[in-house]
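Heads up, one of the protein chains got dropped from this complex, but the rest are sitting where they should.
Up next is subunit A:
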Amino acid sequence: MFPSPRLLTALWVGKVAISINRHIGHGGTSLPGMVGRKIAPQVLSTLASQLKKGAIVVTGTNGKTTTSKMIAAIMEKGGLTLTHNRAGANLISGITTAFIHSASAGGQLKSDLGIIEVDEATVPPLTKEVKPRVLVVTNFFRDQLDRFGELDKTVDLVNGAIQKLPPQSTIILNADDPLVASLGAKYTGRVIYYGIESRSYGNREMTQSAETRFCRLCGHSLDYDWYFFGQLGHYRCHHCGFQRPRPHITIGDISLKGEDGSSFYVETQENRWLINLSTPGFYNIYNALAAVAVAWHTKVADQAIRLGLEGYKTNFGRMERLEIGEGRKAFLALIKNPTGCDEVIRTITQNEGPKRLLIMIQDNAADGRDISWLWDADFESLEKVASQLQSLTTSGLRGEDMALRLTYAGLPVQQIEHKANIDEAIRSTIKATKTGETLYILPTYTALLAAKTTLTRLGYSSKYWEE
């Protein structure tokens, strides 16, 4: 293939923009792709068409960054070279940046496989430019509703894109989420379902606010005999017969080990893998399962699956462990919607020791302008660990709203402190954290970026665009 001069110009300008960004210590990853696309709109499709082993596309509300990184860890152990939008810039310009970065100055892409994390609403335009070999959908929860209007519309957008996929594309769906599983009903290509069979975790009754308990196909209410979290569980519709598809790949036994992660068996009819995951949180078991499903489908060696996931460390603010000195622990956990936030709160309440909490809420475009989801999240659960809380700090543009939310969640109002400046809030809470205490920092997306900058300066975190 001989690239056009226009494409080469787009590539070079994009590469210069990437290098300037990094030089000034800014992780922003959208601009180079945006500029490249202005010069040569086909830059992404041209580069992506060179991927020898195609592209794995991952979408869904929660877990897309972690799932993509787990897939990447496995594929690298399997000896493949990757083009991957690691920094989590998952709109079309950020994805384009990753491909520009990966390409040679002559316009050749040397990597074997693309791993693309993509925002749900960007699935239709992306799949027009990049024909996925595999599309993974993790779950649908309310997230940044002001961009999409309503959850139903998001599901419709992804469904529309799936119906237009080439017949050789495989879709890998979470069977436990009825909104995701419904996407498989009309797809004529190959569908692989993954889901959790083990009932060692979860409840017979619904304990949290679910997105929807209604059948997407006929509108009647779904009957559940098991809930994991949100609307994820074992369900069926008695009206139209829609039910949780039987997963091709499942998880049997799970043992949760608190902060130290979990171990579990992933099983298909012929295979069984023991996975040890050092990343805490039940939701990460779903992410690992999705990653194994991709690896199994693309015939990656068992050894690479096991080693890839064992070596996987939480990063980029997904319950990321920070080293802040002897005997003191700190975790950084992105919160952006009720379901994900509830899982983070659950992990925090499982820790019995003295702890500090810093919650940083912003309402910039990338966070979602509407922060009303704070009232759908279960901050009330923190009340039962109130006596262990040494301090309760809020920060960010909407820190006062967070303080108000905590007040109504029943936490002692005199204990709540607001520090508008994120940099200062992080420095002072880390300083206040004593030996034996655990600090939990819970930022929304742009607060996470700001937190990373401060933590990097303090020497507690790697530069995120290099992860």
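Definition applied: a residue touches a chain if its C-beta (ideal position, glycine included) is under 8 Å from a C-beta of that chain, and two chains touch if they have at least 3 such contacts; residues count from 1.
Following the convention adopted for this analysis, contacts and distances are computed from a predicted model.
Within the choices "Xanthine dehydrogenase family protein molybdopterin-binding subunit", "BLUF domain-containing protein", "Lipid II isoglutaminyl synthase (glutamine-hydrolyzing) subunit GatD" or "4Fe-4S dicluster domain-containing protein", the name that UniProt assigns to the complex's undisplayed chain is "Lipid II isoglutaminyl synthase (glutamine-hydrolyzing) subunit GatD".
Checked against the full complex, the candidates A:Phe141, A:Phe331 or A:Trp373 give a single residue touching the omitted chain, namely A:Trp373. Among the residues A:Lys53, A:Arg213 or A:Arg346, only A:Arg213 touches the chain that is left out of the figure. Annotation: of A:Asp367, A:Asp401 or A:Glu437, A:Asp401 touches the absent chain (contact as defined above). The chain that is not drawn here is touched, among residues A:Ala103, A:Ile416 or A:Leu448, by A:Ile416.
Although one chain is hidden here, its contacts on subunit A can still be listed: residues 145-146, 149-152, 209, 212-214, 219, 369-376, 397-398, 400-401, 403-405, 407-410, 413, 416, 418.
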